[in-house]
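Handing you a structure now.
Every protein chain except one is present and positioned as in the full complex.
We call the chains A, B and C, going by the order they appear; numbering starts again at 1 in every chain.
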Amino acid sequence: MRFFSDNAAACCPEVLAALGAANRLDTAYDGDGLSKRLDGAFSDLFGCEVRALWVATGTAANSLALAALCQPHQSIVCHRDAHIQNDEGGAPEFYTHGAKLLLAEGEGAKLTPDTVQALLATVRADVHQVQPAALSITNATEYGLVYTPDEVAALGALARERKLGFHMDGARFANAVARLGCHPADLTWRAGVDALSFGFVKNGGLSAEMLVFFRPELADATLYRRKRAGHLLSKGRYMAAQVLAMLEDDVWLRNARAANDGAARLAGAAGARLLLPVEANELFIRVTPEEAQRLRDQGFDFYDWGPGEARLVTSWDSDPAEVDALATAIAAL
Amino acid sequence: MRFFSDNAAACCPEVLAALGAANRLDTAYDGDGLSKRLDGAFSDLFGCEVRALWVATGTAANSLALAALCQPHQSIVCHRDAHIQNDEGGAPEFYTHGAKLLLAEGEGAKLTPDTVQALLATVRADVHQVQPAALSITNATEYGLVYTPDEVAALGALARERKLGFHMDGARFANAVARLGCHPADLTWRAGVDALSFGFVKNGGLSAEMLVFFRPELADATLYRRKRAGHLLSKGRYMAAQVLAMLEDDVWLRNARAANDGAARLAGAAGARLLLPVEANELFIRVTPEEAQRLRDQGFDFYDWGPGEARLVTSWDSDPAEVDALATAIAAL
Amino acid sequence: MRFFSDNAAACCPEVLAALGAANRLDTAYDGDGLSKRLDGAFSDLFGCEVRALWVATGTAANSLALAALCQPHQSIVCHRDAHIQNDEGGAPEFYTHGAKLLLAEGEGAKLTPDTVQALLATVRADVHQVQPAALSITNATEYGLVYTPDEVAALGALARERKLGFHMDGARFANAVARLGCHPADLTWRAGVDALSFGFVKNGGLSAEMLVFFRPELADATLYRRKRAGHLLSKGRYMAAQVLAMLEDDVWLRNARAANDGAARLAGAAGARLLLPVEANELFIRVTPEEAQRLRDQGFDFYDWGPGEARLVTSWDSDPAEVDALATAIAAL
Partner (left out) sequence: MRFFSDNAAACCPEVLAALGAANRLDTAYDGDGLSKRLDGAFSDLFGCEVRALWVATGTAANSLALAALCQPHQSIVCHRDAHIQNDEGGAPEFYTHGAKLLLAEGEGAKLTPDTVQALLATVRADVHQVQPAALSITNATEYGLVYTPDEVAALGALARERKLGFHMDGARFANAVARLGCHPADLTWRAGVDALSFGFVKNGGLSAEMLVFFRPELADATLYRRKRAGHLLSKGRYMAAQVLAMLEDDVWLRNARAANDGAARLAGAAGARLLLPVEANELFIRVTPEEAQRLRDQGFDFYDWGPGEARLVTSWDSDPAEVDALATAIAAL
């Protein structure tokens, strides 16, 4: 019974079926009929004109977005615990040719206008210091918190005022939207977001992640950068097929709700053990090493997260019976 | 009836079946059971200890190989018509951080020790000039020719003598092996090749290409570079599954033979129109614009290749009836 | 008696005197009184508003100019024999983060609209190929030829039409102006040049080269790139002092004329041995190995330039007696 990562989950049946349906001769790269539908499909979803590009990983989506918003001699403001800082092997530095990440603070990996401004205030406006050009947040955050539309908009207003491009790492964007029940536009372009890494793989996809530009002109150079990074797959139809299948009938939202529901069920059982509110599909709980062992002895697998802490992740296909079993086990600790 | 690219082909049924079979919870990234079998599977295939990494494109495989063999301040010798020079959007320069490509000559995009030596002779050994560190060839070449084991070995000997790492772009390696009937080892490590981009996608795969290191230590840093380039997919099991399915029962060879057979059939019909011998699955033929139009009017699709020339490509799933029809149409021109 | 490089020459007395005069406490980096005069001094010289930055080498000037005109995923058109291609150790690739150099043809390292267009015609406008963004020429060329204002303007018109930034490597710009007797503006911004590497070191300077932007806005990011490249010297006053001293009373032109005169004197003696017309301060002549040895035995030092060829370079401080002696020796061969 695995609760250590939504990356461990299988693909949802709609995705596999779409791969089969796409399995025919078509134009190579992104010239196929399915890939050509993406701009339209995401423009419909977001209610504005967007450009939407598939790539093979969220790391590539994030890094291409940052390269579109930040010159090599500039810098990107993000949270100290951001995935782009800690878990992408330096990909942002690679794609931006060495831009710096400037690290801001905030509870639960969430930035606020105050913490961003405090960081910006430390940068002198001279050539000896790397000047900020972009702001990047993660929604849902690395600690499973969710930025509301108002919170995003407050950061978006600051970004505009300071002339920073605004990127959202949405590896778990679906979980955030599912939690908030808002329109996807409210969390993105209406709140000032320029580029969104829209995650599909953790949420039931196989290998396709999306990079969505709300300023369509940013896509022009990105198409070249994607090719240059080796992310223009030769049989792109299979990338588009996965994503279109998950947009259809809101599979992406249904999957995210299922994952969130599992986490909420566990949160109820964890009670005072919770380190942070549970707003998406991740829980961080206090457990002694002995308690952690007791859970593992019952067949539950998860990551330790520092001394006396554990991370539990649910996914679109978490078995309700297994979730119940874990909830019971946690309550019984 | 499309003959313009093997990238346009569908996936073979073994690949799709393998995706379905792999569709279950497993460890993320390359920690899954299937990915862990790759080193062993390719070591068995090549008869020596190798390291084998999946990536999403041949461009990434080539570029990672070159980054392992060449420092940013060095250069790579390749053919003037090499894919890495002309068709990868500058990916080798991106991954190597600006290494130069030095362009050598040779009929049919094939290098020889003589043309490589002629190029090397133009480089002064001082800091003002970028010093060569690697040699890269494509087998089968961009013009559908095949290097024999002896030809590769001659270049390998030169590479060793000049202390150049030796890379083979094997986007159509399967077609070369199928043509030659040799052991894969004879075309690679026995001939001095250090790193092979082993193509699966054109040959019936969906999205997985392989990078094989015959000097296993080269993989160590490459694992980091792969992550940094955004090519460490989070559900790697679906990458490994495709490749393992094509290794099993030599599907890769069977597919390549089918593609080569189609091209040979067309070559027989093309006769004196051939610009070059047909040794793999590509033909380059002389056709007037009117003749090209006549073929298109009959439903055959292909690329023009300069004035009065056309490129025809067969693939693993080329319909024999369509191949026959095209052969007849060419003969009738 | 050295004729192998104008880099071997000493500094002119005005430069050394200026260093002494500047030897006092002043603001660091480029905040000193002398550095602040550069924009004005060069705007006066060129008769338009420019931004003028010192750097320590022509390589840095060229590379910063190219980085201002070309994105990492784009390319730069230059001559096959250009210094930026052959003699800067890959600096353009370093500063541009891996842009490609596309190599065009032309007699005496001189491009023409025809040869540039022929090269541009080989580039497909798709993401698989690196798209040209800049054109770079050298005046005087690597073979000592001089582009006239009309020739530069013809290339400038082509650059504008194809939306290419236009850079001039003017390591020997002074020699070109001295030869042509034109206004510096005629060779640069009036002919469409966006950025000029204006060489001072070969022409009597000690360590300061200039990068002049005729589109002033290009300087903004370049100031950051210069710092990032380690070319913002902490005692910039000594850089500016050299250059201002050479602008005063047209020392730069007088020095260049002296060098050109020496070369013209040798050219007269060389006659039919000349491989190319002598238009600046370099000669390329035919000499057998025995003849070359005979010259060396008389104390003349110079570079061989391929089989049966030699390069002779005069400089601002070439001793007329030594030039005469060499002229006599050549005539006597």
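FYI, contacts are C-beta pairs under 8 Å (C-beta built on N, C-alpha and C of every residue); 3 or more make two chains touch, one makes a residue touch a chain.
As the structure is a prediction and not an experimental result, all values here were calculated from the model.
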item	value
Selected from B:His97, B:Arg172 or B:Arg273 as touching the chain missing from the view	B:His97
Option touching the unshown chain, where A:Val130, A:Ala178, A:Ala195 or A:Ala258 are the choices	A:Val130
Residues of subunit C (touch criterion as defined above) contacting the omitted chain	2, 5, 7-11, 16, 19-20, 23-29, 55-61, 63, 88-91, 94-95, 201-202, 206-207, 224, 227-235, 238-239, 317
Touching residues on subunit B - with respect to the absent chain	71-74, 97, 127-128, 131, 221, 223-228, 232
Residues belonging to subunit A that touch the chain removed from view	72-73, 75, 86-90, 93-94, 96-101, 127-130
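The rule is simple: only the chains that are shown with their structure count from here on.
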item	value
Same or different residue numbers at the subunit A/subunit C copy interface, by half rule	same
Euclidean distance of C-alpha centroids - subunit B vs subunit C, Å	42
Inter-centroid spacing, subunit B versus subunit A (mean Cα positions, whole Å)	34
Per-residue overlap in subunit B, given as positions that touch at least 2 other chains	88-90, 94
